[in-house]
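See below for the structure under consideration.
Removed from the display is one protein chain of the complex; every other protein chain stays in position.
Take a look at subunit A:
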Amino acid sequence: MNTSLFIVIAAALAMGSATGQAADKSAGEALFADACAQCHGPNGKGMASFPSLSGRDAEYITSRLETYRAGEKVGSNSFLMIPNATDLSDDDIANLAAFIAESAE
């Protein structure tokens, strides 16, 4: 994992656990910009071989991210996605899902 991702995740974790509240969209936004946007695009609308996340609800995104985190294949390019989910915490996933479901264009 790269250091900046680690820092963002650590920050997200700290926020999530400190408040113990529902998903933190702004933490999700920061993590998305740092760790996801390079493939899925800044607004999650997808680019080139990387799927659009727009129109997906939080439940769908959560279940996909949990599947990838478990190292399970979904489509033919899962090998590219799995390493990006391996180190996500439950809070990260909740935060990302909340952000993506609301913001992806």
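Just so we're on the same page, a contact is a pair of C-beta atoms (placed from the backbone, for glycine too) under 8 Å apart; a residue touches a chain by one contact, two chains touch by 3 or more; residues count from 1.
Note that in this section contacts and distances are computed from a predicted model.
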- Task: Choose one: "PQQ-dependent sugar dehydrogenase", "Protein-methionine-sulfoxide reductase catalytic subunit MsrP", "Iron-regulated ABC transporter permease protein SufD" or "Transketolase central subunit". The correct choice is the protein name in UniProt for the chain not shown.
- Result: "PQQ-dependent sugar dehydrogenase"
- Note on the structure: Even though one chain is not shown, subunit A touches it at residues 38-39, 41-42, 45, 47-49, 76-77, 79-80
